[in-house]
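Okay, handing you the structure first.
A single protein chain has been omitted; all remaining protein chains appear in their positions.
Take a look at subunit A:
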Amino acid sequence: MAYVPLADQDQEMEMHHPHSWVEKYVWSQDHKVIAIQYGGLAVLTGIVGLVLSLLFRLQLGFPESVDFVDPNFYYQAVTMHGMIMVVYFLTALFLGGFGNYMVPLMLGARDMVFPFLNMMSVWTFLISVIILMASFFVGGGPTGAGWTLYPPQTTMAGTPGHDAGIILMLVSLAVFVVAFTMGGLNYVVTILQYRCRGMTLMRMPLTIWGIFVATVLGLFAFPALLVACIMMMFDTLLGTSFFMPAVIESGSPLDYEGGSPILFQHLFWFFGHPEVYIVALPAFGLVSDVLSVHARKNIFGYRMMVWAIIAIGGLSFIVWAHHMYVSGMNPYFGFFFATTTLIIAVPTALKVYNWLLTLWEGDIRLNAPMYFAIGFIFTFIHGGLTGLFLGNVVIDLPLSDTYFVVAHFHLVMGVSPILVLFAAIYHWYPKLSGRMYNETMAKAHFWITFLGAYAIYLPMHYLGFLGVPRRYYALGSTDFIPASAQELNSSITIAALIVGTAQILFFINIIGSLKWGKKADPNPWGAASLEWQTPDTPPKHGNWGDELPTVYRWAYDYSVPGAPEDFIPQNTPERVTPAASDEHIDTDKDSTLADV
């Protein structure tokens, strides 16, 4: 059946215009307000995660320098930092924040398909964050089982927060999954059903492709986490033995028998690996758009980029056990998972080539968002390549559970996506706020963050080569770790403190610019995609005024030969008489995804 935009099916979509301040900013059903609520809450939670990391970095760099960072707190801080950053910060900010903001605007829709459900999603997310934070205030404190929550230790006496802390963590995750599912269904249905006239799938900006595939991944992956959480709660509260074999706690046997700790790891990583791409794919999409706009050049190989996103998303479900090469699972699995893992390097590498080729023969405007986007390319190349070490099963033997792993995943799914977040926030700030940010401050923020992050993580790989294990409160005395490793740890901590503190620049900039920023042009970068073509800046509730836009071309018509300007907005019609400017690619042509 041919695709009929929903906008054409309903003459006028029913809008729930707010009647009061509370309805407009608190119980709002406007996707843009919800996006800011989601993003703001994710950032606040992320600040907690950042502070925790600085505290345990102080312990690692300068042992015993902070009185309350004892072994117990160290493990709690490491655990909460990991879980907060991966789930409550990155996932929520990319999908809840950018997903909400971008999807309707880039697709030419007035809002999400289910605005009420969207509102429910953000408030449910708030509940999950409150439950998570509550664990800091209960007896025993938050769980210190590591963000992977591996049983059996999670619920046993030797682990910090093994009583109330872990239960709150499991409940919070379960509630988060509920929030995510409400939001995720919304993004998927909106992308499939709510595109404006002419916005075929193969004309969608890559941001939308990234968010779309990431959300689909999330809808398949999060249920694995949900059942793992529920099963672990059953083990803890009801005495079942899903993950618990016969074990001894403090010298006495516990009343468990026959469960499999490795089963939990399979469930966790069946969620956990796609989770990497739930964070990475929206970042891939956003950075593609930022690069293309500021290079004044179409994204190179759009169709391959789309297929690469889909391929990476699909492959991400059959690589999970590369996190478990040394877990004690049947070692023969290693052959399969090493092969699938290294295959995923091919589409990922193609994306990197295409970003580089987008810059090739461009007309590069080095604005702050472009700085961050280029910084992303650098850190992502580094982080991606180190993944080839860990994915190749036999190299994982010496490197697993060392600082090499920490350095790798921080570069590839910490620093890289965060650089994209900054690029994206600066890039879309003028549309979102109607003001310009301060360029000088943004560039200072870039230099400190980018160079500082590399100063943290490049040396950390070498600690891993040496064999320094991760998750050690103190190195203690060994024969193979030289004293210089401690000095290196100190310098890493100093870099981390500088980078952490420098984020104040970002907050000053984006908050201060709301008041003092220069009034922004509706389309200051000359971008072709639809969100820059709204009648109002910032867009009003309903986004498009009286009439929905119609799309005639892809989102990347930059520097088209013969065109009067170096960009052609997506909603600019083809001329009646063919002209030079119309001799451009139609990514929709001959495409199997057209007219779905």
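As a working rule, a contact is a pair of C-beta atoms (placed from the backbone, for glycine too) under 8 Å apart; a residue touches a chain by one contact, two chains touch by 3 or more; residues count from 1.
Criterion: contacts and distances are computed from a predicted model.
A.B. asks: Assign the chain not included in the display its UniProt protein name, restricting the answer to "Putative ABC transport system permease protein", "Alpha-ketoacid dehydrogenase subunit beta", "cytochrome-c oxidase" or "ABC transporter ATP-binding protein".
C.D. replies: Of the names offered in "Putative ABC transport system permease protein", "Alpha-ketoacid dehydrogenase subunit beta", "cytochrome-c oxidase" or "ABC transporter ATP-binding protein", the one UniProt assigns to the missing chain is "cytochrome-c oxidase".
A.B. asks: Among A:Gln193, A:Thr240 or A:Ser327, which residue is in touch with the absent chain?
C.D. replies: A:Ser327
A.B. asks: Looking at A:Ala134, A:Leu466 or A:Ala502, which makes contact with the chain not pictured?
C.D. replies: Looking across A:Ala134, A:Leu466 or A:Ala502, the contact with the absent chain belongs to A:Leu466.
A.B. asks: Out of A:Gly144, A:Gly183 or A:Gly210, point to the residue that touches the absent chain in the complete complex.
C.D. replies: The missing chain is touched by A:Gly144.
A.B. asks: Which residues does subunit A use to touch the chain missing from this display?
C.D. replies: Subunit A touches the chain not shown through residues 63-64, 67, 70-73, 75, 140-141, 144-146, 150, 152-153, 156-160, 245-251, 253, 258-262, 295-298, 300-304, 326-328, 331-332, 334-335, 338-339, 342-343, 345-346, 349-350, 352-354, 356-357, 359-366, 371, 374, 377-378, 381-382, 385-386, 388-389, 392-395, 397-398, 400-402, 451, 454, 458-459, 462-463, 465-467, 469-480, 482, 484-485, 488, 556, 558-561, 566, 584-585, 587.
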